[in-house]
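Excluded from the complex is one protein chain; the other protein chains are retained at their positions.
== chain A ==
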Amino acid sequence: MSGAGARESVFPTRQVLGQMKSKLKGAQTGHDLLKRKSEALTNAISEITRRIDEAKRKMGRVMQIAAFSLAEVTYAVGGGNILYQIQESAKQARFRVRTKQENVSGVFLPAFESFTTEGNNDFGLTGLGKGGQQVQRCRETYARAVETLVELASLQTAFVILDEVIKVVNRRVNAIEHVIIPKTENTIKYINSELDELDREEFYRLKKVSNKKERDAAAADIEREAQKKKDDSSNEEDVDEEGRMQMKDLLGDQDNEDVIF
């Protein structure tokens, strides 16, 4: 008996054996598929990390340029008053993002996409007195910077989600590989051994039955022999007489001689 590993608590019958075999087959197919998925996702995530790395570097440069252009603004306008003014006049976001979905090997990754709403401009009058040109340039620079940031944010979100999904998939792969498949195999072994056991029992029983039958038949034969002998000895004379008569009268033409050519 395969009592070694864990097995499912099933009744060992041929039907269950069939079920277990198909279950094992399913588990193996699923394992292969999940393994392939995990590999594909790992590829995707390494691609994304590469891009995150690039984007982070780019962000460093872009933010530096943007900070410099803001410094130009404060210099041109003169004094830190403009900063406060900008903070106070922010009302409605002009720069917004929307999310769309990308499908990477069956996983939906949201990607941010920036867009600007038209019509409302909170900073129309900012820098009206002095430095309007600098403010304009600074806005453009920062808009570009924010676009880079949005791109980076979507990569990062994709990374976080993919990381999570890969963990789940790997956990499943391991569960199938190390728990479900051995368990099912053990169950199959168990059922097979039980069925073999039953077969042996059945065979032994049949052998016993046939032995018994043989013995009975032999006994019956002996008895019949004995009976026959007894009958024979009592009927011997009649049988002899009749037998001779029959032989003689078989054709009823004892007078005719045999013709030999």
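Keep in mind that, in the parts below, contacts are C-beta pairs under 8 Å (C-beta built on N, C-alpha and C of every residue); 3 or more make two chains touch, one makes a residue touch a chain; residues count from 1.
Definition applied: contacts and distances are computed from a predicted model.
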When you check the chain that is not on display against UniProt, which of "GPI transamidase component PIG-T", "V-type proton ATPase subunit F", "DNA-directed RNA polymerase III subunit RPC9" or "Replication factor C subunit 3" does it turn out to be? "V-type proton ATPase subunit F"
Who touches the missing chain here, A:R7, A:K23, A:K37 or A:R139? A:R139
Candidate in contact with the missing chain, chosen from A:M20, A:L34 or A:A66: A:A66
Which is it among A:V97, A:A175 or A:L195 that touches the chain not included here? A:V97
Against the hidden chain, chain A presents residues 45-46, 49, 52-53, 56, 59-60, 63-64, 66-67, 70-71, 80, 82-83, 86-87, 90-99, 101, 107-110, 112, 116, 122-123, 126, 135, 138-139, 142-143, 145-146, 149-150, 152-154, 156-157, 159-161, 163-165, 168
